Structures are given as structure tokens and as C-alpha cells.
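All protein chains but one are shown at their positions in the complex.
In this document, chain identifiers A, B and C correspond to the written order of the chains, with residue numbering beginning at 1 in each.
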Amino acid sequence: MTQGLRPYGELRDRVRNNMAPLFSEQIELHGHIIDSLILPKVLDEILTGGGTFRHDASFACIDVFGNSPGQVDDIVRRLRQHGAEVVERKPASLAEAPADGVFPDEFYVTSNQPTFVQVGDQWIEAQPVTMDCGIAVDLELKQAQTVKFFQVRKGMKIAVGHHGIRVTPVQRSTDRKSVFEFMASNVSSEKPKSAVIREIAAEIRRARKEGGKILVVSGPAVVHTGAGEHFEKLIEWGYVNLLFAGNALATHDIEQALFGTSLGVYLEGGALADEGHENHMRAINAIRAAGGIREAVAKGGLTKGIMYQCVKHKVDFVLAGSIRDDGPLPEVITDVIEAQKAMRARLPGVTIALMMGTMLHSIAVGNLLPAQVKTICVDINPSVVTKLADRGSFQAIGLVTDIEPFLRELTQFIAASETSG
Amino acid sequence: MTQGLRPYGELRDRVRNNMAPLFSEQIELHGHIIDSLILPKVLDEILTGGGTFRHDASFACIDVFGNSPGQVDDIVRRLRQHGAEVVERKPASLAEAPADGVFPDEFYVTSNQPTFVQVGDQWIEAQPVTMDCGIAVDLELKQAQTVKFFQVRKGMKIAVGHHGIRVTPVQRSTDRKSVFEFMASNVSSEKPKSAVIREIAAEIRRARKEGGKILVVSGPAVVHTGAGEHFEKLIEWGYVNLLFAGNALATHDIEQALFGTSLGVYLEGGALADEGHENHMRAINAIRAAGGIREAVAKGGLTKGIMYQCVKHKVDFVLAGSIRDDGPLPEVITDVIEAQKAMRARLPGVTIALMMGTMLHSIAVGNLLPAQVKTICVDINPSVVTKLADRGSFQAIGLVTDIEPFLRELTQFIAASETSG
Amino acid sequence: MTQGLRPYGELRDRVRNNMAPLFSEQIELHGHIIDSLILPKVLDEILTGGGTFRHDASFACIDVFGNSPGQVDDIVRRLRQHGAEVVERKPASLAEAPADGVFPDEFYVTSNQPTFVQVGDQWIEAQPVTMDCGIAVDLELKQAQTVKFFQVRKGMKIAVGHHGIRVTPVQRSTDRKSVFEFMASNVSSEKPKSAVIREIAAEIRRARKEGGKILVVSGPAVVHTGAGEHFEKLIEWGYVNLLFAGNALATHDIEQALFGTSLGVYLEGGALADEGHENHMRAINAIRAAGGIREAVAKGGLTKGIMYQCVKHKVDFVLAGSIRDDGPLPEVITDVIEAQKAMRARLPGVTIALMMGTMLHSIAVGNLLPAQVKTICVDINPSVVTKLADRGSFQAIGLVTDIEPFLRELTQFIAASETSG
Partner (left out) sequence: MTQGLRPYGELRDRVRNNMAPLFSEQIELHGHIIDSLILPKVLDEILTGGGTFRHDASFACIDVFGNSPGQVDDIVRRLRQHGAEVVERKPASLAEAPADGVFPDEFYVTSNQPTFVQVGDQWIEAQPVTMDCGIAVDLELKQAQTVKFFQVRKGMKIAVGHHGIRVTPVQRSTDRKSVFEFMASNVSSEKPKSAVIREIAAEIRRARKEGGKILVVSGPAVVHTGAGEHFEKLIEWGYVNLLFAGNALATHDIEQALFGTSLGVYLEGGALADEGHENHMRAINAIRAAGGIREAVAKGGLTKGIMYQCVKHKVDFVLAGSIRDDGPLPEVITDVIEAQKAMRARLPGVTIALMMGTMLHSIAVGNLLPAQVKTICVDINPSVVTKLADRGSFQAIGLVTDIEPFLRELTQFIAASETSG
């Protein structure tokens, strides 16, 4: 596959530079080729087949009609999420927040795409890119900030309506040097995955080389399926910069480290020895007695496992609480809004996110990530993968597979490329 | 929803005829708006929002480049499935079939889209539209026929390569008067379904009014879930013209008619009385003793159920065999190729197909249907729906839901519209 | 089915009282009929078939052997969850909690079954019955309390080891007057559900008549699937005493009440009008501006929907936060441990729990409920149902089906039985 990928850039450059010799044919398409999605599919086929085409960045000017001004307004507001601009431009309207934690009526709701606000005759980007926020504008500093409900203070100037706001969706490059741009959708359970996992390994290596932070979001299935040892290797080798998880992952990992079981099941013995919840509860108790995970490591009580490796290799982690939690462990942030803040504070610099075996945490983190962060979602449940990978971006891929063999193969590819350079 | 649909046609006519007063706004899009699928989404949003736009049937002329002539050839061959034509035109190449049941090398493989072959300077449509066939050309009669392996006779002239072949994909109309054109993809288990089922009821009524044949493809789950009575009503009311099923549907239906159980479960009593396979086997035996389903009805031994209604109301049916079958019933065609022929022979005139609770039969029938037949697939398993509804056409919708409540609601909507006119 | 159920009690009484005339046959079983589960299946078949059998409450005395005293200890500890008692009796061992929030080593971990502690020569029940707790014993008051981590105070006397502790598992009655005792496991998507739903309706009516509290645990799918109106009827008719849900259910319900959409989808128009997250955010903002749900109802801003009905009919509710939440609404308890406390405080008196369309909340609540509370779990995802219904009790049933038709049919059965008496 990697060989198959190389020609694109070259071909494209040759076409751009009118270099010879190239093989070509001219084709024609007729009919509703745009709204029937035929033209995009055709261009897709050309790139997928290893070819390229002559094209220019496009421009379209469209007249939108409706039965009432309100309807046209509604349509245009939604079109903005796709980058549409109204031709007649005016500055964004601003209104004051009526109370702490409350937006003014008709506040503009952000997407996960880069968004700009027109203040005077200037376009200012709202920072950080986050969906489901309002935009607070500081007219003096000429700054725009995406704000969550809890950040709203009475009197803040908030963008309302949809005029003077421009969205620039992350677009697909035609270079296609990345596995993310190849995958139109998910890799189903019926597809071969080795080649895709090799590409993911390459992406993760590239992210590290380029200094991007690698975020892992993980559920307890990583421990249940026996994938913990592979995850530990990723940490040891420096491929995890940040871990977002819950009480369950940490507890099952520590139960495994202390007692050799996960939810009472001996990982060595398969489904054979079901101890019930006892070890689980004792693992929590042991860490509570020590005062926390870091303290348990410091005191020598916790000497292996994912959480141990995180402490040892100084990997920053956020453990967010849920109402299913037993315990919880002292590090768990039991207030969910505080947990969101803690996660959001650590996102700057993240360029790639690997989400494994957790719908709750993956969706929560997905809601915090800007569209340009590359996202890989792995789950054996196809509906989780569909939900997560379908974020309307060219930066997310989903794999329907078992987590243990996925991580085993991923670490093997990374190890191989480490030694080969 | 129906109200919401009406304005489209009017709006479109107003725009076409430049009639006033209309409300409009002009928007602009920049960047890779076609290959990033942004333009199609924008047009979609406008129609979905109840608006319309000024547009013309489009035309595109694209230069395709590759590293070798073979690569360009491969790409262009695939593009034809989307309706692309090469600008330099020449007649289709033909080669003789080397033996009965064997195509010549490089034979052109059809899709489920209307396909034309250039013979001399004439374009001839290959009939009937069927995927995974070759195209046999009769040079004297100027006819082209899609042929399956078993239909190939030594010496037949078969289209090879990809020149001189044109595909005209079924395109989405912008009228959007149909539920099929609204549904970009599937209706997941988490979406409300009543409105969609109402539209499907309207489509089925429309199909009957316009004289199209209504095909139902059904698995035994229709009986297991207790939906048999609703299905019977559809037959009684004349909304089923053709039934494709297997031994299992007929056997469980007859078991239910004779013994009140389905796979040993009393439908009245839920999961309470599991009789095992006995009634199932006795039902088969009773019909075999009578000489067949039609004979059992004629002799008064079978007096209710889906198969009884089919016989009574002269609904044509094909029961195709599978290796899971017990018995089978005398009407079952145990040779799968013969069963395919029997189904294919009955397809002309079918304009709508309702597939419920069977992956095997639904895929088999889906492979036989031309793309313009409207297809509704209902299953509680999302992966079945995904597989079936994803046929690359704007004519297929899938619903992830329980079959019994689906059919109950469908018959209620049809009954209501019957009485209201 | 209901007719089919009546004879059991009579038959049993006749057998107990040696009344004539009865039809009977004597059967024999040989071999490993107990550990191969053959005897239980045989007794099950007899009851399922409408018969009864002569039997006595049984007694077994078993010698357990192991390779080491530790192994025997481990085995016996697990056997206690099934009600096994060691013949040699001694009082429970108690140890002091070493710190607030920390149990002593080897603390006994409770199940969801009634559990007794031997203090002196007295057996005291640990209250309330809750799994994954320790047992704190008050030697003066002769009381035993199940305590969560956060309830532990330094110096509390906590039961350790497994001597002097007796579990009395909830047993299946042979009366079988209840649907819960009929359902060995789940009702799969392929089974007829009407009869089961009728029985569930009868159970819910019985619970209310007998003065038990009816708890509903619900996810937002109730609103997405269009089932909100049915749920509202249950509330109006007095069949909901307590609602446990999250920010999502309340927000989508309020979005639906204020804007007619759920996650931007018009329920009337199916999947047609996807407004994105805007209405969702505006719904939250409107309630925050009002000061809360109850305030919004009081001020006339919220006049329909599930939450409105809860306020109007004084149904107590707990909204627990999760890290996916937008907003949240003012009533949401964002600290998950506080949310657990709030739910646990409302459980006394609950005799039946209906869990619909939420894995997170259902598991969380399942962990708080004693085994004797009858639990019904409804979800279209079979893995959720399996996880929840498989609680090792004869009091839980699961239905794999769509929530909207389930609730529609449930309310129809309840309405019918209301009018018929």
C-alpha cells in the first residue's frame, strides 16, 4: 500500500508543472452530477486508482430561494457550517449575556471547524476551536473566544444571528499522503485491517516526530481483552502523551496489577475464574489507603500496569467520573464539568487521538476536539465506531475490531519501524 | 412532513418561470468544494430546509492522468459505472464466448444501472438491467442482452473491454417528492420512524395506483415477531403482487396456522411455551402429505396465514431453497440457480420492493433488481440494513427496527389512507 | 397466555392438598442430572407446560475439597453469594476502618442479595441491600449497615473474611404467577413481544395497586424515537413515581417541547430536517435563563413534554451528570458521587424498575438496586439487554426492541386494563 501511495504527490506535481510523459484520457459527465454526488465519486475513483486530474480550487455562487425570509435565514445559517458566505457582508451582531451562565437569545452555536467573526472590518478567529460553544467577543482586544455555558459572565458580548460569521471547513487535500484521507468511512469487521493498522502506526510515528501530542482515550476493555501489555509498551516507547479515561480503566488495570484479575477474571485463564467484584473493590481500597495512584507508585505498592507506566513515564492523565463508578480512586474527578475543564485544558498541541473501547469517553472527548485533530476510533461494536467516525470530517477513521489484536499489531508495526528507522 | 414537502415543486416552478415574489439570498463557496463533498452538502441543505436554488444540469470535462496506460484504463473502466464517457468514442469490442457457460476474457461486467452498448454508430440498451452479467450482442437484430453465466452459449458475441459502453446512473431528481430521495442513508434505531413509515405507505399506494408490481421479500422473522397478521392484511388489500421467500417463512407460517406456534413458541404466549422443532416438522409433513401448499388450501387443510392468503388472492410466489432447510415444502425450488431464474422471470414490472428480516434473500434479490426499483429494507440488525441500503442509489432506504411494529404501523397508515381516499 | 397461567396455583394447591382427580405420570432421570443442569431444565419444562410436580424445599450438604486451606476458603467465600453456609458456625470477624473512606483489609464485599451478619449469636440483616459495599456493624445498637467508600469513617467496625455471614438469594417461586419468573433469559428481537408486553403492563399495574414505587430509568432515545408522548401518558396516569435520567433526556425532551425537534430532527418529519445542535443548545439556555426546569414550568415557559409532566404530577426525578453533557440544565447533579447518593436515597419502596435506552444509567441504577426489585430492560441493542438482564436473578427480563413501539403498546395495554377494571 505504501508504495501505492507514493505516486500521488509526484503525479500531481507533474500535472501542475505540465511535465511529460504522462498518460491521460479525457472523460465527460452529464446530468445532475453534483447534487447526485456523481462528480465527487468520480474524482474519488481517480485518486483511489492511483491517478490524478487537472482541477482548480473551485468557486460557486448560488442563489438560495425560500418561501419566507425566515426560511432563507434558517437555510443560510446551516450552510455556514459548510463554509458558505452570504455575498452581502456585514459585521457580526453582538448581544450582552443576560446573566452568568446564560447566553443571549439567538446566540451563534459553534461547530468543530475554524470559525471567524467579523468585528469592524476585521475577521477574528474564535479560539479555541470547540463545538457547541458561544463566541464571546472582546471589542477592545479584538479577540474572540469560544465559551461554554459555565464560562459566560453577565454582560459579555456574545455573537448572535449568523451575519458576520465565517466557517472554513477542514478540506481534504488531494495529496492523499495520509490514511485519514483515504478512508471515506469506516473499516468494517469484514475488511482486512493489517494494512490500515500499518498506516495508523506510521501516522502515530509521524505525529511524534513532528512534535504533536498523542492523546489516548481508553475504556476498560483495553484491560479486559488483555491488551494492557501492548498499551504499556506504547507508553514506555513514548507514544502516549496524554491519557483520558475513567475510574473503570484505572481500577481494572490496578486490579490486574495487584491481583492478576480483571473484573474477577484471570487474564491468564480466560473466562475460567470469575471472582466477582471483590478484587475490584479491594484494588480501589488499596489505592485509597495509599492516598492515590501516584502515592501507591511512590510507596512501591503499585509496580506494573498502565497507570504505573503513566506515573513512571510522566504521562499526564485525566480520570473523569461516571455514575457507574465504584470508589472512586482518589485521582478521579467526580464533577463532570470539572472533568471537562481538565480535559479541555490539556488539548492544545494534540494532533492525533486514539480512542479505544469507550463510547462515553470517546463522544465526550470528540465533542471537545477541533476538526483538524486526526481521530482513530477502535471498537468491536460497529454502532460505536459509526457514531464516532461520522464527524463530518476527513480526519476520522473507525475500525471495527477486537482491541487486543489491534493494539498487538499496532505495537508490532511501531516496533518494526523503530528498528528499521 | 407531507405539508413540508409540497412547496418544493411549486418553488422550483416559480424559480424556473422567474415568478415573483420569492425570498432569496446569494451565497458563495470557495476551496475544494467538490471533492470535499461540500457543494453537494450545501445543495442538500437547501432542499432539506424547504428552499430551492438556481442550477442547471451540469457538465464536466476532466483530464485523467496516470503512470501507465493500463492504470488510466483501469480508472476509466471504473468511472463508467458513474456515467463517465471517454471523449474519443469507438464501438464496443466484441469477442466470442469460448464455451457454454464461459465468457471471453476481459468481458464487460454490468452494474445495476442502465447500460448502453455502441454497435456501429447506434447506442443499444442492454436488457434487462441486471448486475454481474455479461452483455451478449446480437448484431443482426441490433439487440443487447445481459446474460448470466448459465445463459452463455459458445460463440455468443460478448462485449469486452470498456470502450463503446455507456452507463446512465439513476439520478436524484430535485423535486424530492419521494421519501427515497430524502433519505441520504438509513434510518437508525435512534430515529423516529412514524413519519418515514407514513411516507413508505404513501409510496406503496402510489406504486399500486400507477400499476407497478409490489414485491415483498421476507424472512421467517415476520412470523416469529407476530407480524403475520399485518402481512396478511397487505395481501388481502391487494398490496402484494409477488412474494420471494424461503422454506423457513412458509414453514413457520404454516406451523403457526396449523398449531398456533412458530418454532415451537406460541405467539399468544410469548416465549413461554417452547415446543422445540416438532410442530415445525409436522407442518412440513402435513403439506408434503397434501402434495403442496396450493393443494393443502384446495383440500381445506390450510385455512389461514400468509401462504393461505397468497393462494387465495392469487399472489405469485417463489420459495427458494437453502442448505438450512428442513423438508422442504413441495413448492420450494431446491436448485439455487433455478430459483434465481424463477425470481428473475417475475421481475419485469416490479417498481417497489419491500425486504423484511432476511439477509440472504434480500441480498440475492438485490443482486437481481435494476437500480431504479425502489427498495425498502427493514431489519432490527443494523448491519443487515447497512449492507442492503448501501447500493449506491437514491432509490433505497433502510430502517433499523422491529418488524412487527413496522408492519403494524404500515398497515394502519395504508388503512387510514384507504378510507380517507 | 393469561389463561394459561391460572391453573398453576390451583394445580399446586391440589397437589399439596392431595385432591383428586389429577392426571399424572412418573418419570425417572439418571446421571449427572444436577451439575449438567438437566434436573432444573426438567422441572422448568413441567411448569412451562402448564403442569406441576411434587417436590419439597430441598436441602444439600456438600463436602468441598481443595489443595490448600486458602483455596477452600476462596471457594467457600464465593459460594456464600449463592446462599451456602459453612456448617461450623462462628460470629463474623470485625476490623476497624483505618481511615475515612478506606475499608480494612479483607473487608467483606456485598452482593445485591439479602445478607445477614452473625453478631454474638444473632443474625442481623445488613441494610439497605446494595452490592459492592462493605458492612459496618454497630455492636451496641445491634445494627448492620451496607456502606459505600465515602460513608466509611475511621474506626467503624467493618465485617472482614467470610465467617458469620449468610446470604439468602432471592429464589424463584413455583407459583409462576409473574412474567419475571417465566423468562429464563431475554426476549430476543426475533420473538413475538406483544404477550410479554401485556404481562409487563399487568406487573406495573400490580405494583401500583400494591403501593410499590415505580422507577423509570431512561435515556434520550425515548425522545429520539418519538416515544415521549407515550411516556407522558404513563406519568399522567400515575404509573411513574420516580425518574432517573441524565442531562440528555431532559434536554432533548425540552428541545422537543420548545422547538419540535430532537437533536435537530423534527419528530414529525423523520430524518428530514437536521438542524444540528442549535436547538439543543438553545433549549438548555432557555432553562438556565429561567433558573431551572421547575421554574420554567412555573413561569409558563415549558408547557409540555416529559419533564413538564414530571413537574406537574409531582414525580420526583434525579438528573445525573456525565462528561458528554452540554450545559448542563440547572437540576443536573454534576458530581457523580452526589448523584449516586441522591438516587440511593430515593430507592426505598421501589418494587419495579423500567430501564429504557440507556446503558450508562441502567448499569448505574442496576448497581444500586437490591435483587428483589423487578427489573425490565428495553433496548434495541442486544448487548445492552444482555448486560443488564443478566444479573443472576429471577427478577430481571430484557426485551430487544425499538422503544417507541414498546411504549406505545405498553400504554395501550395499561389503558385497556384501566377501562376494563
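Everything that follows uses one rule, which is that contacts are C-beta pairs under 8 Å (C-beta built on N, C-alpha and C of every residue); 3 or more make two chains touch, one makes a residue touch a chain.
Just so you know, these numbers come straight off a predicted model, no measurement behind them.
A.B. asks: What are the shown chains in contact with the chain that isn't displayed?
C.D. replies: A, B, C
A.B. asks: Can you tell me which of C:D74, C:D100, C:E125 or C:E229 touches the chain that was removed from the display?
C.D. replies: C:D74
A.B. asks: Which is it among B:S93, B:S322 or B:Q412 that touches the chain not included here?
C.D. replies: That would be B:S322, which touches the missing chain.
A.B. asks: For chain C, which residues touch the unseen chain?
C.D. replies: Chain C touches the missing chain through residues 7, 11, 14-15, 22-46, 49-55, 57-69, 71-72, 74-76, 78-79, 82-88, 168-169, 171-174, 382-383, 394.
A.B. asks: Taking the full complex into account, what residues of chain B touch the chain not shown?
C.D. replies: 77-78, 81, 98-99, 101-103, 105, 107, 109, 111, 131-132, 149, 275-278, 280-282, 284-285, 288-289, 320-328, 334-340, 343, 360-361, 363-364, 367, 381, 383
A.B. asks: When the complex is taken as a whole, what residues of chain A touch the one chain not shown?
C.D. replies: Where chain A meets the chain not shown: residues 1, 4, 48-49, 179, 182-183, 187, 189-196, 199, 221, 224-226, 262, 265-274, 380-381, 400-402, 404-405, 408-409.
The rule is short, and it goes like this: only the chains that are shown with their structure count from here on.
A.B. asks: So chain A and chain B are the same sequence; what rotation in degrees superposes their CA atoms, nearest 5?
C.D. replies: Rotating chain A by 180 degrees superposes it on chain B.
A.B. asks: I want to confirm something about chain A and chain C. Since they are copies of the same sequence, is their interface symmetric in residue numbering (over half shared, so same) or not (under half, so different)?
C.D. replies: The interface of chain A with chain C is built from mostly shared positions.
A.B. asks: Where the centres are mean C-alpha positions, what is the separation of chain B from chain C, in Å?
C.D. replies: About 43 Å, centre to centre.
A.B. asks: Which positions in chain B are in touch with at least two other chains?
C.D. replies: Touching at least two other chains: 49.
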